[in-house]
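One chain of protein is taken out of this complex; the other chains stay put.
Letters A, B and C mark the chains in the order given here, with residues in each chain numbered from 1 onward.
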Amino acid sequence: MCEPALARIPQVLVHVLTALLLPPLLPGLINKVKALVAGRQGPPVLQLYYDLAKLARKQAVISRATTWVFLAGPAAVAAAALVASLLVPFGHAPAPVHFEGDMILFAYLFGLARFATVLAALDTGSSFEGMGAAREVTFSVLAEPALFLGFAALAKVSGSLSLSGMLALGGPSLFRATGPLILVLAGWITVYLAENARIPVDDPNTHLELTMIHEVMVLDHSGRPLALALYGASLKLLVLGALIVGPLLPRTGRPWADWAAFYGAMALLAAGVGVVECITARLRLNRVPQFLVAGLLATAFAFFLLQA
Amino acid sequence: MAWFLIAFPLLAAVLAFAKASGRFRVRLLPVTGALHLAALVLALVLGRYAQSGVEAWLGLDPLGSWGLLVISVLFCICACYAPAYLALRPERDNRVFTASFLAFLGLASLLAMAHHPGLVWVAMETTTLATAPLIYFNHNRRSIEATWKYLIIGSVGIALALLGTLFLAYAAKLGGLEEPLFFTRLMERGASLSRPWLRAGFVLALVGYGTKMGLAPLHTWKPDAYGESPGVIGALLAGGVTTCAFLALLRIFAVMAAAGELAFARKLMLGMGLLSMLWAAVFMVRQLDIRRLLAYSSVEHMGILAFGIGVGGRAVVFALFHLAANALVKGVLFMSAGNINRSYASKRLPYVTGAIRRTPVSGWLFFLGFLAITGTPPFAPFISEFNIAAAALARPSLWAGAAFLVLLAGIFLAMGDTVVQVVFGTPPADRVRTPYRDTLATTAPLLVALGLAVTLGLWLPAPVGAMIHSAANLVEGQP
Amino acid sequence: MLVAVMALLVCCALLTALSGIPGLYLRAGGGRAAAWLMGAGALAGLAAAALVLAGAGPAAQVLSHTPLGSPGYLRLDPIGAFFLVPVAVLPACGAVFGVGYWGEGHEGARTLRLLYGLTTGFLVVLVAAAHALTFLLAWEGMAVAGFVLVMAEDRDPATRRAGWVYLAATHTGTLCLFAAFGLAAGPGGLFGAGAGGFLFTPAAPGLAATSRGALTFLLFLVGFGFKAGIFPLHFWLPPAHGAAPSHVSSIMSGVVIKMGILGLVRLVALVPDPPLWWGALLVVLGALSGLLGVAFALAQHDLKRLLAYHSIENIGIILLGLGLGTLGKASGHPVLALLGFAGALLHVLNHSLFKGLLFLGAGSVVHATGSRDLERLGGLGHTMPFTAAAFLAGSWAICGLPPLNGFVSEWLIYLAAFQGLAFLHPGWSVLALAALAMIGALAAACFAKVYGVVFQGRARSPEAARAAEVSLAMRAPMGVLACACIGLGAAPLLVAPALARAAAALAGTSEPLALGGIAHLWVLSALALPLAALAVLLWAWSRRRGAHTTGQPTWDCGYAADCPRAQYTASSFADSLVGSLRYVLWPRERRPKLRALFPGPRGYRSHVPDPVLERAAEPGFDLAARGLGVLRFLQGGHLALYLLYILVTLVVLFLWMVA
Partner (left out) sequence: MLTDLLIALIVLTNFAMAVTSRINKAIQTAVVQGVLLGLLPLAMGLGRHPHILLMVASTVAVKGWLIPHLFRRATRRLKTPREVSPIGGFTASLVMCAVGTGLAVLLAGNLPLAPGSRLTLFVPASLSTLLTGFILLIFRRKALTQVVGYLVLENGVYLFGLMLVEEMPLLVEAGILLDLFVGIFIMGIVINHITAAFDSMDTRHLAELKD
């Protein structure tokens, strides 16, 4: 519920600003960590901010095969991700908008984003983008149930049907449900990597279009649409990340400390992703479903562990 | 009045046989039918049927009235159709046809009104003989084969029915009854009749009249006779002759019921009913000849009638109702199939396809008739089939009801497969088209029949409903 | 007030049923006359529904006496009124569409119009039928009229086959209903003995748990399941919806199959204490239908067959809601019951809107290109922008994506499943959740494929290249339905009171709980607005004039050969999913064998047959027919044989009598 309590205004303000401004930092962090681990200096941490600024000024090239959907896609992605960011709590405090069943809307907003991306990709009529789109939708079939089974497990533990409630596990229930929680998080991490097109599911830095998933879908985008697509992707990194770090964050009761903990956790997550990208190889495409099935099974198992 | 109903058609038959003019004969048909129906309705409205003397040989009791009403209406419809049909067959002399046609009505009236088992039997016998020339109307090898089979099987059946009647009489004799053995007396004194003789008599009557009715496996003459005779004759046989035989059987059934042998009789009826439906279903599968298909459908519906009687209670009411439903819809089916045959000069798949294109009215009527006969609302058979099924599920057992419904489903599938192929699609291009076209004369009687079937499916005049109810009571042995 | 409701209902039924009549006598303009009449009928129906849903109370009307039985009975209660809404709206839209789509030039256009109206009339009666005979009358009337509609193009053998399969399935289902109504009547039956047992009266407590109650439920389930297209009784649906003219497919899929759901809803509403297993069975069947429906949809390349399989999927979703609600009712949790039922009911409405829209869109595509084969379409978004946009709205909605209406109902069902976690054995909730999530993802995959292949990219065939936008008469209904999808998605609160009333009637709770309050429907509206605004804003920003150049070909990674046939096809798009589901879908493939170094042209074919129809029902019936053919000798023409039967019958009966 959105109590328009005056006291929450600063909280909400920080939340919104975080959602708006923080995301492009995360890919920078990941890349920096990757570079450092690999012994390179790597691009600046703020590289994506520069890229976005530049793209916003550049002229876009639009294929004559496309329709309005091509441009609407990235806009819808960014819009959906922004609205979704309002639903997920960044750490300690409830999200700006929270209500019973908000996790369903949350998940479906990302579904919307995916649908929009895929349609924008198919609008070009290119085989490569079709290929990427096909892969994206294929993998989501396994990612979605994993996400929902995780929700179900958390709802069962917390007794809440809202993201803000189920992610804010109190101490006792956290202890009671450590095992299931770990399994849920493990499952969600596979979802996280898949949804954000990271190794081992997808390699954002690959240069072979035939093997790409997300990158190939925005192959024809340029200029502002590309900026929106990139921004949307980074926002996804933040928002889904908040889902994973949420149950683990401490509740200090002091807003600034909690915020700091959240930022720190996100940085750690990004670093973790970077490290994973360094030490694992990309899976063959036909192995990806197995990876996701493992994630799905982890969440399902978590749920049945709760029952036992 | 009773005498008029019997004698008038017979006189008309004699007149038709004697009078030389073909045109006159043809006109005689609808006139006789209409007058007969009018007289019957008048008699019923005047209430003359309510026990017109227990000790009379002839009279309109509820069961007989209902049966005769069905026959008379069907006859009227067939008689209105027949002139148009005969006009299409100028090469055939219609003297015997019209005479037999008219004689049938008189004999059927006799049967429906007869109060004596012997008289009923005589009427049934003569009805068989009167209809044999009708089957032979086409005068070719196929029709003679059909007639021969009809005659031999029918005669054997009728002989058995006679023996059954004699057994019944012997049972009465042992019970101390004396002539005349009116049904009413037999039922009143039912308890004193000799049970073994009664049972044996009923078995014989069931086999005998069942042969005339066409219960499987006694029905074997039906596909041939219905298949080779003109459509209008098929309609009259399937709705009229069978009704006569059913009435005759019900009379004896009622005696059984009154004598306390209801359970025995019901079991037999139930079994024969289900067997008939099963047999019909088996032979309707991939049946390429539409007339034989209709014949098997007739077997099926005789099975439904028997089944309904066998279920007993409420189902008897609906079995009697089904008599009318079946007669009307079978009329539509046989006559529309006849029209379709006439247009294609064939009655078999794959030659007869796309009937709604070549004979639109008959094609649609055939299709609607199919839907009606398989129990689709709002047609009358729906009311009876649904209620019989519902009653059967409650009693005697779930299994009887389930078997009934499964067979109905199988029959629908089997019949529909052929009917859809016949009705829809494109007429074969390489077949000659005969000059036949649907006209008002060849379709209006069918429309009337179908309209009546719809009406009965939605609404039944209260007096008729009361008549059916008291007829059902009579069948169950409560006069 | 109640008199007015009944009058409006009868008006609606008559106007729609008779809408085809003027066309029989007019030389031209019959379609328009029918559309006007259907529209007027729809307004009357909507008014009646609105009055009842606004709380006017159920209106009842005794019809004339059926022969030898109790009187027929019409009763418009909130449940019926809720179903009346799509029944009024969709056929009217289809009639308008038909003006452009199925003009006088078509063979049998008049028959089609007549039967179209008649089907609608029967539908209207059906939603208000409160008596077994009335119900069956309307039910079969609808089914048979629907059969003739499916047979509109009966010169095509495939259509005849489809029509026949449909008729066979619907009649088999009806016979199950015969049995079910028969069992429900009388003492000990669910509906009791009052009025011959055929009146829809609430069951006495405890009856549902008896074995007779169980059998009754199962028979109803099979009977209604045939109509609704519950897997594995769905097999008639894809061929029939594929073969029928599109505006017919639209009402078939949009409202006719919903009547199966109506039947189940009526049953659940009349039973105060359904056993738990009813709900569980519904949930399992729902998950099965939903998953298999969408999986088979994915593998289709005929546009209308694909949509038909999606109908099976959505029936699955509705069943999930209905099952969860039944579980709630059975276990005495009104919130769960209300959410499940409300979700199911709303999805009935929603599905009829967006599936109607999608079939009309498919009809436009067929009308413009003459092809239903996805692989021959493409690029229609350029030539048919309106149809494309409308189809996109429908696709959006059917995938259950916010902020369109499909999301709202799925959201309610999700909520019910989450609620169930606390109250029920969680297995049912988890099954429902996992199934819903997977269905959602697969549906999105499927509609990405459809929209992408049909409307995006470039034309794959000359027919597709020549396509032009359809006429106003065809666009207008699509527009109306698309607006309804968007409107219901953006402001579900508008229907919440009506929905709550219908769901409460179903759940058997006397006080209609404020659904808006429980389910936070208003938040959905509140979030839909910024979402849409944000998207539009960003879109406007990214397409600002001067910010882009057009006219370039797609960057194809260096492959300059500009050949539309090299585009990704529908089959390839679905290939990886179909491949991983091949143990379920069992595709028939013909792969080329490439032997030589420079192989010549080769073809590749794949087809996913319907498992029930093409692998079980048809071969089964064929086998049965051939098996029974062996018995033909019994009627072999020999008189001696026939006489032998009589003798044997006589002897057997005598022996039986003696024994």
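Keep this in mind: contacts are C-beta pairs under 8 Å (C-beta built on N, C-alpha and C of every residue); 3 or more make two chains touch, one makes a residue touch a chain.
No experiment lies behind these values; they were computed from the predicted model shown.
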Displayed chains contacted by the hidden chain, counting the whole assembly: B, C
Candidates B:Ser65, B:Ser109 or B:Ser194 - the one touching the absent chain: B:Ser194
Which of B:Ala87, B:Ala159 or B:Leu349 contacts the chain that the document leaves out: B:Ala159
Touching the absent chain when the full complex is considered, from B:Asp61, B:Asp224, B:Glu300 or B:Glu385: B:Asp224
Touching residues (missing chain, whole complex) on subunit C: 632, 635-640, 643-644, 646-647, 651, 654, 657-658
Interface with the undisplayed chain - residues on subunit B: 117-118, 121-122, 125-126, 129, 132, 136, 140-142, 144-149, 151-152, 155-156, 158-159, 162-163, 165-167, 169-170, 173-174, 178-179, 181, 194, 196-197, 200, 223-224, 227-228, 283, 287, 292
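Everything below uses one rule, namely that only the chains that are shown with their structure count from here on.
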Rounded Å distance between subunit A and subunit C, as computed from the means of their C-alpha atoms: 35
Of subunit A, residues touching subunit C in the complex: 1-2, 59-69, 71-72, 74-76, 78-80, 82-83, 86, 97, 99-102, 104-105, 107-109, 111-112, 114-115, 118-119, 122-131, 133-135, 137-138, 140-141, 143-145, 147-149, 151-152, 155-156, 159, 161, 209, 219-220, 223-225, 227-228, 289, 300, 303, 307
List of subunit B residues in touch with subunit C within their complex: 148-149, 152-153, 156-157, 160, 199-200, 203-204, 206-207, 211, 217-218, 220-221, 223-224, 264, 268, 282-283, 285-286, 317-318, 321, 371, 374-378, 380, 382-383, 385-387, 389-394, 398, 401-402, 405, 408-409, 412-413, 416-417, 420-421, 424-426, 456-460, 465, 468-469
For the subunit C and subunit B complex, residues of the former touching the latter: 64-69, 133, 136-137, 140-141, 144, 151, 154-155, 157, 160, 163-164, 167-168, 171-172, 175-176, 178-179, 181-183, 185-186, 215, 621, 624-625, 628-629, 631-632, 634-635, 637, 639, 641-643, 645-646, 648-650, 653-654, 657
